[in-house]
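Structure below; questions to follow.
With one protein chain withheld, the remaining protein chains of the complex are depicted in position.
Note that the chains take the letters A and B in the order they are written out, and that residue 1 is the start of every chain.
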Amino acid sequence: MLAATKVDVAVFGASAVIVLAGAIGVVISANPVHAALSLVMTLFGVAVLFVAQEAHFLAAVQVIVYAGAIVVLFLFVIMLLGVDRRENVAREELRGQRPIAFLLGIATIAEFVLLTRGTSWVTGAESVVGPASGPGANVETLARSLFTRYLLAFEITSVLLVIAVVGAVVLARRPPPERPEEPEPLAVPERLHTPQLDDAAPVPATEVPAP
Amino acid sequence: MSAFLRGYLSVLVFGFAAVAMVGAMLGAGRLLRPSRPQPQKYIAYESGVDPVGTGWSQSQVRYYIFALLFVMFDVEAVFIFPWAIRLEALGIFGLVEMLIFIVILALGLVYAWRKGVLRWV
Partner (left out) sequence: MYSKREAVGSVTLAGDPLFGGGVDGAVVLIVLLKTGVAFAALMVSVLFMVWFERKVVSDMQNRIGPNRAGPWGTLQTLADGIKLFFKEDLLPEQADRRIFRLAPYLSIVPAFLAFAVVPLGGVITIAGRETRLQLADPPVGILFLLAMSSVAVYGVMLAGWSSGSKYPLLGSVRASAQMVSYEAALGLSMAAVVLVTGSLLTSDIVSEQSRSIVDWNLFRLGFLPFGIFLVAATAELNRPPFDLVEAEQELVGGFHTEYSSLRFALFFLAEFMSTVTMSAVMVTLFLGGPSGPGPDRGFPGAFLPVFWFLAKLMIFLFIYVWLRATLPRLRYDQLMDLGWKRLIPLSLFWLLVLAAMILDRRYGFAVFGAGILLGLLLLRAVQVGQSATDDAAGAAPAVREAG
């Protein structure tokens, strides 16, 4: 069993600080964009922790999917809502939310404390299963279990993603074809040209993909 | 030596070098550049007229759709990479699995396409 070296401890310490600072930033930022950025910081810290555990693929996925796609989605939503004012942190939007959050937080901390006391940790090892050999082994192990043992879960993921897209399409679809004269209910900032131009253009209900 | 440094030591050093370079450039610029503040200089640019309203306005919902579609295909790409590495070991079975996966996701794209949300008018 490998003992954790000083470097490992330093890496863990640095990334833990980054993760916690980011997490606190998400909670206390009044500006939603700042909160989203703090979230990115946390995600990066977690990615570093993954690398330290030799879960390289997971680290890459963490950055590509979470930092690169999901937080970008968050930012689009924030910009969609139009952030021109700071959130009033003092006011409670959802009544009773704060006491409940407080209680849940206490419960979580208690749970962690109990866990750390009650479990004997396999410490020192860099990862539980460990990369068998070679650089890609990590990914290969993952692929083996993903495409054999967890096949159903893998396929269900695609269905889940499609459902998300269908939901978004239904919510955001342009007005139905029966009322083509109706001006689009979208906010105007994107279009700096005159609206007449758009009305003059033919508005087909749906589209034909060009051959 | 930790596995972290073995793979990423150079990347880390390179990243620090990049940040240091930007910092040094901005620091040198701060020393060199003039500062003659006038209130008009700090008004947001709006083709020469005084800005109307605030600079932060709402964007359109279609951007959200594209971002969500992007998340879908990003996750798909992430699943494709392990499969691509193990392609020969997984064989025809793996190919069929991936075929189903991709076809299901492509259906999502076709749905969005057919419903016209991919059109940018």
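Simple rule for what comes next: a residue touches a chain if its C-beta (ideal position, glycine included) is under 8 Å from a C-beta of that chain, and two chains touch if they have at least 3 such contacts.
From a predicted model like this one, the values you see are computed outputs, not experimental measurements.
S.K.: Residues on chain B that touch the omitted chain in the whole complex?
M.R.: On the side of chain B, residues 1, 5-11, 13-15, 17-19, 21-22, 25-26, 28-30, 32-36, 41-47, 51, 54-57, 59, 63, 66-67, 69-70, 73-74, 76-77, 80-81, 84-85, 87-88, 91-92, 95, 98-99, 102, 106, 109-110, 113-114, 118-121 touch the unshown chain.
S.K.: List the chain A residues touching the unshown chain?
M.R.: Touch with the absent chain occurs at residues 31, 33-34, 37, 40, 56-57, 59-61, 63-64, 67-69, 72, 75-76, 79, 133-140, 177-178, 180, 189-190, 192, 202, 204-211.
In the analysis below, only the chains that are shown with their structure count from here on.
S.K.: How far is the middle of chain A from the middle of chain B, if each middle is the mean of its Cα atoms, in Å?
M.R.: That gives a centre separation of 13 Å.
S.K.: If we count contacts the way the header does, which residues on chain B are in touch with chain A in the complex?
M.R.: Within the complex, chain B touches chain A at residues 1-5, 7-8, 54, 56-65, 67-72, 74-79, 81-83, 85-86, 89-90, 93-94, 97, 100-101, 104-105, 107-109, 111-119, 121.
S.K.: In the complex, go through chain A and note every residue touching chain B.
M.R.: Touch list, chain A to chain B: 5, 7-8, 11, 48, 51-52, 54, 56-57, 61, 64-65, 68-70, 72-73, 76-77, 79-84, 126, 136, 139-140, 142-144, 146-148, 151, 154-155, 157-159, 161-162, 164-166, 168-169, 171-174, 186-187, 189-190, 198, 201, 203, 205-207, 209.
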